[in-house]
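A single protein chain has been omitted from the complex, and every remaining protein chain is retained in its original position.
Up next is chain A:
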């Protein structure tokens, strides 16, 4: 295997020569040039043709094209066969001229000659011009400038050819002959005089002159081996340069998009590697990444160590911290958080020692994020004030990032700060300021791959402010515009968020469809697929719970609860836990639900967790008290939740807290206050587009109105008025619950409706509603069993 040169590169050189000789017709110039360019530069075709957006499928085309160009000459044919020639017989195609050029190289010497004459295609250096007494204008025809991409390519090819040892040039020549051999039939049709030994001038001439057939056969088999006689080429003409390009390409793809190499690309690449005598160490890194992504951690460890063992000698210990960093990340992924933390701390100290700023910054940032996710582990550390508190380290990082010009880090630190602000329930305005600053950074520095983080943060902001619509818009923007250059992780998370949003509105099928439409190849990555499975489970679980299909829900629940807490993202874990509580409540096991909530609160108590979760749990507890028929015991909880939510501007939670308060007020007989509170809250809560929440608020309102009606004298207009209000509120609640298909609540509302009608004296309607209730129960039962 050569270092750089392959038969395909010879083909490209011939193509360049055709262009220089002005044999390429005008219509073909653009395709030919862009073909060469895309083969020479490590650019994706999308950059050259910005109109087509990079879909996940097209990401790998560049690699595939490179492989197919290396393995067969057909790519040239499909490019060139379509164009006619400029001069020559009509009916001839550019492909014919190209082949003629290739077949003119009919001996090893001609190959030397071919490389030698490539310098004629370049602009002459000025010295040489002066020596020849010419000016540049006097030279006719196209000349390629020495520093252009084509020029550097030609010069590199020449240099590499000169560097080849003789046996390597022979190897290249043999590869070239077998690369070209498939076109023999085509050539013979054009010029029938071509014999069977026409690939080598000496053999051909010898056969026609004094050598007999047997001798020529023997000579050919000695010099060219079996590659010409047997059709299956045993080895592919691939160069280290190509392999390295493919490796870098794959690693780059895996690192930026976070997904694994598609199977067919991988298989073809393995075939290429088989034939290469030198396996670049980078391929170990590729295997490491692949194993890591596939969740095969032992193999990943093995390959990582192998990679660093092989590279250590060449790069000295300069890159030791990177080894540690990778190790820490993979340990964290493996769930070995303690080891990961220690390794990362060592990374920090090594990076400090080696004064490797980028590495240090990255490590600190990682540590900070890690600390947010696993506060228990980091706590001991912080008490030693090794790193200082989160805020301080963030401020330090921000300053450093600005100093060293690490824009991605700077932006991500700003986002972290915003997130920290949210979690601690600090001023929304200052958080928004951080967001805007990061956004400005992203736009001015064109950090496209950070859009995911930025927009995710914006979505969270709008959601906290109870503006579900704006959040949906942000996610839509992300999914439509920025998917191409962000990692798959972001895509997955945003999709999950959108799906959850749809679930909130009862569009389960749509949500599931959306989740299932994700790129299958990307889901081969273990972590992503876990996340994906969890979210699908969550959506299905929610649907089952709402359908009151508790058996199915139990099954799903037990599956979801099986994975250890540490393996999951904290937010997923929280969602699953709350669903568990919901499940227990629906089962009627309030005791268990209560202890579960208590456990969750305990878990939250130990660190600086998101304040929203805290409030959410308090509300759950209050709800439990409500369920248990002792709403008053939840009063303080509800009050605290409301005030906290207000302070931290957790608007949806605030509405929920108000609902809880109102129900407590109702239970205390303060119907008027409850009704007033709810009437104030309801319009804004509708903005959040959560049907469950609005249904609950409406049902509370109906309760309050019923209470008011009960207080009013019988048969008074006030009573009728309150009854009507209650009925309409129940109607609204019913609608909301219908939207999310929550059958139990639907029945409850229907029953309430019938009762209200009965109280209001409308017997016929009451009977109707009762009948509707019965049919609802039936359909609910049907839903619950399906």
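Rule of thumb we're sticking to: a residue touches a chain if its C-beta (ideal position, glycine included) is under 8 Å from a C-beta of that chain, and two chains touch if they have at least 3 such contacts; residues count from 1.
Everything below uses one rule, namely that contacts and distances are computed from a predicted model.
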> The complex has one chain missing from view, so what does its UniProt entry call it, picking from "Transcription factor IBH1-like", "Trafficking protein particle complex 10", "Epoxide hydrolase" or "Anaphase-promoting complex subunit 8"?
Replying inline: "Anaphase-promoting complex subunit 8"
>> Out of A:37, A:72 or A:223, which residue would touch the omitted chain in the full complex?
In response: A:223
> Pick from A:4, A:201 or A:334: which residue touches the chain that isn't shown?
Replying inline: A:201
>> For the chain left out of this view, which of A:109, A:376 or A:469 touches it?
In response: A:109
> Among A:127, A:210 or A:605, which one is in touch with the chain left out?
Replying inline: A:210
>> Could you pull out which residues of chain A are in touch with the chain that's been left out?
In response: 106-110, 112, 162, 166-167, 170, 173, 200-203, 206, 210-212, 215-216, 218-219, 222-223, 225
